[in-house]
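Input: a single structure, listed below in structure tokens.
Omission of a single protein chain aside, the complex is shown with its protein chains in their original locations.
Every chain is named by a letter (A, B and C) in the order it is written, and numbering of its residues begins at 1.
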Amino acid sequence: MFSGSLYSGELSELRKLFEEIKARGYKIIGPRLEDGVIRLGELEGFDEIPYGIGDIQKPGYYRVRANGGRFRSPLDSPKRILYPPELTLFRLTRDWELERPEYEFEATALFGIKPCDLAAIGIMDRVQGELGDEYFLKMREKLLIVVENCVEPSENCFCATMGTGPAASIGFDIAYTRLDDSTILFQPGSDLGVDLLGELTLEPATPDQIETLRKALLKASEKARAGFRLENLPDMLELNLESETYREIAERCLGCANCNMVCPTCFCFDVIDEPELDGSARRIRVWDGCHSYSYAQVAGGHFRKDLWARYRHWVLHKFVYWLRQFGSFGCVGCGRCITWCPAGIDLREVISKVVREVGEG
Amino acid sequence: MSGEKNKVRLAVFKLTSCSGCQQQIIDLGDQLLALLDRIEIAYFLEASSDAKPGPYDVALVEGSVSTPHEEELVKKIRENSRIVVSVGSCATYGGIQALRNWMDFEEVKKAVYEKPELIEALEKSRPVSDFIDVDYAIGGCPANKLQLLSVLKQVLIGRRVYQRGEGLCQECKRKGNVCVVVAKGQPCLGPITREGCGALCPSYGRGCYGCFGPMVDPQPGALARRFEDLGLSREEAALRIRSITSWSEPVRRFLEKYER
Amino acid sequence: MSGEKSFEIKVDQLARVEGEGGVWVKVRDGRIDYVEVNIFEPPRFFEAFLKGRIYLEAPDLTARICGICPLAYVMAASRAMEKILGIEASEESNKLRKIAFYGEWIESHVLHFAFLHAPDFLGKHSIFEIAEEHPQFLRDAIAVRDWGNRAIEIVGGRPVHPVGFRVGGLHRIIKRRELDPLLKNFDEIEKMGRRLLEFVLSLPIPEVSYDMAFMSLKGEREYPILEGVVSNNLGEEFPEDDFEKHVIVEQKRYSNALHYRLRSGKPYITGPLARFNLNYGLLAPEVKSVLEESGFKPPLKNTYQSIIARAAETYHAILEIGRLIGEYREPDKAYEEAEVRAGEAAAIVEAPRGMLYHRYRIDGDGRILYANIVPPTAQNYAAMEEDILKVGDLILRKPREEAQKLVETTIRNYDPCISCSVHMIRLRIIEE
Partner (left out) sequence: MKEVVGSKLTPVPAEVIEVVDETPDTKTFYFKPRARLENPRPGQFTEIYIPGVGEAPVSVSGTGPDGVIMQTVRSIGTLTEYLFKLEKGGLVGIRGPYGRGWPLEKLEGRDVLVIGGGIGLAPLRPVIKEVEKNRSRYGRLSILYGARTPSLLLYKYEFDEYRSIPDSELLLTVDRGDETWTGNVGVVTELIPKATVKPENAIALVCGPEIMMRFTIKALEREGFRENQIYLSLERRMKCGVGLCGHCQVGPYFVCRHGPVFPYWMIKKYFWVDQI
């Protein structure tokens, strides 16, 4: 990864990159400070990116501080952009004319997203992409990705365990690392990335810089770990399907599905049928999640009536079933479900505990 | 409004309430006008003095049952109507006035009236469904007009009315709000409250106070525990949860245990 | 009147007032000798269950007293609490409060004068019947009312029981651009507001004239809505905290509905008519010119003309919202914070229907110990009865059905929002 394709430049080069992308007509979406949190939004200018503002993420806890620190996965994930929370599937007129909705698909650049989110897009490619979600495919087609590697993960990050960070390895157009406030290391990841970097004035990264980067990433990757390992994880979980831990956690879990909503890979949706006064009808797709009560409810029955069973499904889908279904884990270790769980439940601890029980069992 | 053949006959009744839910019907504005093509407003005292007798196809009932007279009235409404919809948190859960259900009624009367013996009211303010079968129930203080419209539209095409009934958090997250519990440490009833308002409070930066009533399968115990983590005393946590829809079944059952 | 000498007019279900009420008029020897306005509003005991709640909850909880003018409750409760805590909402917060509150005036006034009251003067059952001849009137009314609701919604989240307000200001900063939608069709709405006023001025309104006592807040530089001193047309003026010293509460012999009167025992009218007559000079010039072109000036002399005051205030409110948006600058904090401390204070705001009085006492933990809420309708109660006595002759000269209508109209002059009459309960009629 470090050989040859790492280039260094000042912060101003990053700004130039931003402006070049803008000049090429991309709508740029990146991290910005809004409503007291860092979230993804459309960026007009480079200065809107809140470099120098750090976030503090703990289970069920999020604050920002203007302390020169780093920010990590923002409230919104790329899912919000690629797979909107609410989408009209079609409208059917009184005379059964099917009207498909029209959407604007602009060339869009995700600027400064994190490696975990990049990995999440990779997963979406295998889920929404392969299953043929047209909205996703059209958004994806025109997506340019500039990813920022993490040298300071948060308490809730576990990308290193999930193998998705703290540095990105594939799937981006450009990756960069902020070594310090002024030095940026750039790396192209696609032909378009090479072309864009060609517009900047960079130098090959020096051995010192590379060494600093290596150390920083190593340190980061030591931090961004969960208390479990991926090795044999699916088997361990499947060996302990009846774990008491799920029942214990359901005492604290609210069944609110916040975790499902903020998860960058959760893809489940519900459909709402709305009749209109003019005799037409609309079908609307909305995000749903397996913690919802109605999720596994059927006319005259319920397959996961108890909250512990719904919680268990969430764990099993992400860490067991997903592999079979889509060839990867369904979790990228971004920590969102831990940060934004209003009950402060730490998914990592739940999994570690279930796994530990197998050893003890 | 004449020659109303083939129109759905709608009646709007008010029991103990603030009239805010009826407002939602009037607030439908243009959509209300569009509805009038399909609906005959047969009884709606707030909008028309032309009160026509039943039977009605659809009765929207606002307000809780809190007097003997209202107890009689709801029974008549039931007899006279094909579909009865309880509209709003008063009709559906007993309303804000059910906060007095938690107190000694004699004390309550004395606190407000000089001659409490003249007060003609039931000891408790209760939901309409305690007295009659209700076909559909819409919570909300006030009910959300779009939700109300959606119910009317569903009734108009003759389908069974469907409401998701999931938690407010989902709506809140879809909308892209910042969670006030996580980002501000504020207590919020969103995790046990039913979606439908548009996650209003959190989008105004404050915790939900539960005006839409409990979601399906709520977990008030887990939420109270979380409130305590956030630094509220048990009493304060209970007070938060004992809010506008305190008399809804799940909340009441929980509080009865929690406050003991 | 078919030669009957003694009879009773009983309107059991007063339609088109928010809530349900009834009037009992007793005629003896060709003269009205007894009137009772019955309001069958079940008691809701707000003042009882407010006890023990946290002071911050007062605005949200008391809003539920009335779904037509919830903001008035929010404002009165907030202001009373702010006084107790010794803070004041910032100027910008107050602008937003007024934008929304004027939105509520518009919403409430249009509902009343267009939907509920205008049909009376034209002998119709509802605005929909008026619309058959005057379609524009219905369109204007709906559009203006929607716009007023929009104003509340933008600042407070929703028109009924808005969530955006709190003790000390607002829950979050409202961005300037959030208000833009109100300006988008402002010119059109302004025109509609004017047209509605012109329509109301053209209605056949009964001409009677008699002595009335009016009481309202009095503005200094602005037409009163959020604050002011209390004043009346008898020359009295006093601060809001002294309200209970200047009015007396009495319980009628056979009912326990509370009646508010001036110390002198005289009933008084609060509401648009009072505000209009006492603050005419502060109305926007555009409003005054429409009025004066039609030959109307204060004082409006009878309660049937309250519909004029309402339409005038509606037009005024539209113009004020426009002005306030123009002046609004985003503040850097949404609300003033305060140390909780024990204390007691009162506040009066001008609800669409008139003065709304809140008094609270809280303890050092911010728990409410005592609450007293006097809604405008309760204050107008005595005046309503007296009014019916006064137009009595008119009533007696009409055939029975018309007389009945007239009674209803007379009550409706007060726009009695019955659900907010927290002290009123169903009356019993006792034959004398």
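Everything that follows uses one rule, which is that a contact is a pair of C-beta atoms (placed from the backbone, for glycine too) under 8 Å apart; a residue touches a chain by one contact, two chains touch by 3 or more.
Since the model is a prediction, treat every value here as computed from it, not as a measurement.
Shown chains touched by the undisplayed chain in the intact complex: A, B.
Within the full complex, the residue among A:48, A:125 or A:306 touching the omitted chain is A:306. Checked against the full complex, the candidates A:188, A:275 or A:344 give a single residue touching the omitted chain, namely A:275. Annotation for subunit B: contacts to the undisplayed chain at residues 153-154, 157-160, 162. Summarising the interface, subunit A meets the missing chain with residues 89-90, 92, 96, 98, 100-105, 128, 131-135, 138, 238, 241-242, 267-271, 273-276, 280-283, 288, 290, 294-300, 303-306, 309, 312-313, 316-317, 320-321, 323-325.
The rule we apply is simple: only the chains that are shown with their structure count from here on.
Central chain assignment: B. Criterion: smallest distance from chain C-alpha mean to the mean of all protein C-alpha atoms.
Counting C-beta pairs in contact, the chain pair with the largest number is B-C.
The distance from the centre of subunit B to the centre of subunit C, each centre being the mean of the chain's C-alpha atoms, comes to 25 Å.
Counting only residues that touch two or more partner chains, subunit A has none. Contact with two or more other chains is made by no residue of subunit C.
Considering their complex, residues 31, 34-35, 37-38, 150, 153-154, 156-157, 159, 162, 164-167, 169-170, 173-176, 178-179, 181-185, 188, 190-192, 205, 215-219, 221-223, 225-226, 229 of subunit B touch subunit A.
Across the complex, subunit A meets subunit B through its residues 35-37, 39, 60-63, 75-76, 80, 85-86, 251-258, 261-262, 270, 272-277, 286-289, 292-294, 307, 339-344. Interface residues of subunit B facing subunit C in the complex, by the touch rule stated above, are 1, 14-24, 26-27, 29-30, 33, 36, 45-51, 66-67, 69-70, 95-97, 99-100, 102-103, 107-109, 111-115, 118-121, 125, 141-142, 144, 197, 200-201, 203-206, 209, 211, 239, 244.
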